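Every protein chain except one is present and positioned as in the full complex.
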C-alpha cells in the first residue's frame, strides 16, 4: 500500500477553522458531532463575508447562475428574470444583472449565493481548512433575506451545517429528527407529513441568532428560519460527512467481483413475485454475507479513495507565476507540496485523484523529501545531481504537485 | 401482497417467439441459457425485417438519430454528416437524410439501426412476445454492412443476444469468456488486453452465418463478425437478463433503512487509509450481514418490481379509436386486459408501474373479472349495475388498463 | 448563367396536386391566390390521412416530439406529460406514449401533428408535388379535436393555407385582414387588439367545413375554428409563398458590397438622435437608391437561389437499393433525374443546393442528356465510351443526382 499524503503542512492549530467554529474540537466531537445542535458565540464573521462583499459579487464579478438563485414567496424565481447577456464579447445569457437583482430585493425576494467557496477568496481558504480538519466536503452558501421574510418551511437537510449570522438577525426554530441520520437519497420531501406534524410540537431550540453567533445542526434535525425586523445575511457551511453507508456502497462494488453474485436467473422468473423470488433471495443473501466477510480493508479503502480525495479541491495555485517560476528554477529555489492536494507515493509513481505521475526509481528519496510537508531547497534534494533535481522539480511544478515556497 | 398480473392472455405457445428462435425452450434453458452459444437454422426472417424495410425506414419514416448510427473504419460517423432539418414545420436537425446515407453506404459505412422494437411494427410485436416469455427486456438492433467490411474487433457484450441473419452472410468467430457473466458496469473495454489475447487463440466457433440462421451468445462470450462477399443485414435481439446482482442492489436499498448503516464517522477519519478504516469496516460488515439476513422477500420483490415491470413497454394501443370506443360504450361491448401490461390488484386499487388507480370496494369482483386475461362483455361484469359497469370500464379504457376486445 | 433544372419530369397534370385542391389553377390564381379565400368541395381526403393513420402514428411509428404537440384549454401541454423513453436501446425521452395521449384525448385535448410531410408517405409525395407546382415550401400539419372543443381564438397566419377536412366537421369563421400580406416577422400577436376588434364584426365567411371540403386562406386573413358535435380531424397545408420582400432582402445583401454603404460614422455620433442622424440618413438613402438601381438580375437570382432550392426536399430515394443498383450497373441500366432535385449545370460542374459536383468537359453532352428529365439507358449517353458512361452514372447515382428509372 502506498504512503498516503495530504499536501502541505497541516493547518496551523492556532488558526484552526474548526476551533473558530466550535471551540474545543474534542469536546465538540464528544457532545455534538452528529448528535445534537450547538449554539455558540464566536465573534463577528465579516472577514469571511459582509454586505459590501455581496454587492461586489452582484455587480463587479461577472457572477453567473447557478451561483446565485433567488426565491420569492416560497418559490424559485426563474433565472431569466435576473440574468442577461452583456453584449459584445460577453454574450452568455446567464450573467447576473445588478439592476434586476435590485428589483427583486425591492420586491422582498431572498438571494441565495451558492458555491461561495469557489468565488470568494476568504471563504475559499476557510472552507479548505475546515474540509481538511473535518475530512469531508464543505460548501459555502449565503442567504440574504429582507426584513420579515418567512423563508423556507420546516425541513431537514441530509448534511450537517454550520450557520454563521453575518448581519442582522434571524429566528431559528429547531425540532428533533423524525428520521435520524438521513442519507442523501432520503430527503425531507419523502417524509413531509411527519416533518410537518413534528413542527407543531414544542421546539428543541427557539433562538434569535445574532451577528457573531453560530448554530450547528446535524443532518436530519428539523429547522425553520425567519427574518425578523431587518435584512439578514447568514452563511451556511454545508458538511457532507462520510457515513457507514459509504462503506456499504464500497462493499457492493466489491461484490460485483464475485461470480456467485453475478449469476443469471431462470427463464421467465418474475423478480416482482415474492414466492418465485424467495429461493433466489436466500441463495443471494448467503453469498453476499460470505463475500463481505472476506472484504479486505486495502481494497475497500482504495474504492473509497475517489470520494475522499475529491471532497475538496486542493488550494489555489498561481498558474502564470508558477510557470515562470518553473522556467527560472535554480538549485536555490524553494518549493513545498501544494496545500490540500491528496496523493499516494507508490513504486516510482505519484497517484493523484485523476492521474498518475511516474518517475525513475532513483528519484524516490527526492520525491519523498519534496512531499514530506515542509519547504525544501531544490539543491538539497537527496540522491540526485543538480540537473536531475531541476528536471524533477520542474516537472512537479508543472503538474501542480508542488508550489513555490 | 396484491395479486400480480400480466395483462392479456399468455402468448400463444404455437406462435411462441422464443420457440421460433431456440426450438424447445426447456432444452434451450438446460443446455444454453447463460451457459454456451447456440447455432440453429430457423428459416427466413424477412417477416421481421428486410432490405426494402430498411430503405423505407431511411427515406419515408422521418427516422431521427439516435435510432440510426453510422460507423466507418472502426469509428462512429458524426450525426451531422447524415442528418439535417427538413425546413418549414420539420426543423429539428436530427432527421436522417436518405441522400447522405447513400453517400455513406457508397463509401463503405455500416448502418446501425437502434430501437427497432419501437419503430418497426413487426419487431415491436415480436420483441414484446419474446420479452414476456423470457421475463426480461428485449431490444432490437439491425446492422447493414457492405461486402468485405471488417466490422468491430473482438469484444464481449454485457447482455445475451440472438443474432438473426436476414440477408447476405456474415462470418462469426466466437471465443470463451475471459470474465464470465459480466455485469453492465463491467464492459469489455476494461479488459481489452485480456480480450485481445484470447482472440488470438483457437475459436470456440467459426461459422459463416447464412440467411435463415440464428446464433445465440450469452453475455461475456467474445465475438467478432465480418462481412464476406456481399452486403449483409442482420438483426440483433439484445436480452437484458436479470441477475443475482439485481437482488444484491435491492438488498443495498433495504440496508439504507437500518440506522446502524447510516451512522456517521469520527471527525477527520480518512476513509482512504486502510488502517484508519479497518475498525469501521468490521462494524459495518457485521451490521450489513445482520441487515440482509433479516430481509423479507415481500420487501425485496417490491423493490425489484419497477425494473421488472418496465423491462418492456406493454402492447401498443390505438388512442383515437379507444377514446371513441369508450365514448360509445354499451353493455354489449367487449374488452380485455391490455397485452403485456404489468399490474397488481390490491385493496380497492390497481397498482401500475407509474401510478395507482383507485376504485370502490364493490368493484372488486368486476375488476378481477376484467383483468383475468380473457375478453369479457361489459354487461357480464359481476356485482355492479349497468351504469356502474359502464363507468368502471370507461375509466379503465381511458387509463389504458383494458382495450377493446 | 448555368441552365437551371428541376430534376425529373414535371408532375403529371392529370394527377396534379394543385388541381385536386383548387380546380382550374389559372382561374384560382386570377381570383384567389393571395387575394381572397376559396371554399370548395374536392372529394374525400382519406388517401392522404385518416383516423387509423393517426392511431398508427401514435402507437407504432416511434413518433417523437416536436412532431406531435398537444393543446388543452388554450395552452400547450408540456411534452413530458405525454412522452417518455422506451427502455433498453430506445432511451431518448421524447417518444410519444400512446397511453398518455389517450389520457389527454379523454380529457378533451387537441392533438397537433407537425411535419407530416416528413413522416407519412402519402403526404410526403403530395406535398412534394404541390411544392413543385406552386414554387414554394409546403408543410403538412393535422389537427385532431374532440367534440365541442373551442380551438384557437381568432388570429391570422403569415403564410397561406389549404385546410382539408378529413373526418368530422368544423366551423370556420373568417374575417378580412387588418394587415394585408403580413411578413413572417409581423405575426398577429403584435396586432392582437385590432384582430380582436375585427373579430366582433360580421364575418366574411361562416361555414361548417365537412369531410371532403377544402378551404383556402391567404396569409393575413383572420380565422377561428371550433369543433362542433363530434371529433374533427383536418389537415392544414401551409404554403410559404415568396414575396417581393424576399427580393428586398436580396438587394440588402448586394448593398453590403458597396463601400459607400459600409462606411463608418463620426466619433460619438448618437444614432438614436434624429437631429444628429439626419445628414447621415440622407447620404445613406442616396447611396442605397443608386446601389439598388444597379442591381443585376443574375446576381439577385443567385442570392435568392438557396431559399428557393431548399423550400422543399427532393423526392425520397432508396439508399440501399440505389447503392446496390450502382454496384451492379450495366450499359442496359436505365436512370432518370431525381424527382424534385434543383440544380444548375455550369462549365463542367453540377451546382446543387449544398455542394458542387465537378466532371470532365467531355461528359457535358452526357450530363445534359442524363438531366434532361426523361429516363435514359446508360449505354445511350452521347460522347462517352461504355467505361466512362458507367463511371459517370455510378458517380451521379451515389451523389443522389440520378435514380434508377
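In this document, chain identifiers A, B and C correspond to the written order of the chains, with residue numbering beginning at 1 in each.
Quick note on the criterion: a contact is a pair of C-beta atoms (placed from the backbone, for glycine too) under 8 Å apart; a residue touches a chain by one contact, two chains touch by 3 or more.
Quick caveat, the model's predicted, so the values are computed rather than measured.
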Problem set entry | Omitted chain - touching chains that are shown | A, C
For this session: Give the residue, chosen from A:43, A:121 or A:382, that touches the chain omitted from the document.
Result: A:121
Exercise. Of the residues C:247, C:324, C:369 or C:391, which one touches the chain left out of the display?
Worked result: C:247
Seminar exercise, completed: In the whole complex, of A:43, A:62, A:279 or A:346, the residue touching the missing chain would be A:62
Seminar exercise, completed: Among C:79, C:292 or C:324, contact with the omitted chain is made only by C:292
Seminar exercise, completed: Only one of A:30, A:185, A:294 or A:318 touches the unshown chain, namely A:318
Exercise. Of the residues in chain C, which ones touch the absent chain?
Worked result: 1, 4, 18, 25, 28-29, 33-34, 133-135, 180-183, 185-186, 218, 241-249, 251-252, 255-256, 259-275, 277-278, 280-281, 283-285, 287-289, 292-293, 295, 297-298, 300-302, 304-305, 307-309, 342
For this session: In the full complex, which bits of chain A touch the chain not displayed? Write them out.
Result: 51-52, 54-55, 58-62, 64, 66-67, 86-90, 92, 95, 98-99, 101-103, 105-106, 114-115, 117-119, 121, 124, 137-141, 144, 146, 231, 238, 240, 310-314, 316-324, 326, 398-400
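In this text, only the chains that are shown with their structure count from here on.
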Exercise. For the homomeric pair chain B and chain C, should the interface be classed as same or different, according to whether the shared residue numbers exceed half of all numbers used?
Worked result: same
Problem set entry | Euclidean distance of C-alpha centroids - chain A vs chain C, Å | 54
Problem set entry | Centre distance in Å when chain B and chain C are each reduced to the mean of their C-alpha atoms | 38
For this session: Enumerate the residues of chain A that touch no fewer than two other chains.
Result: none
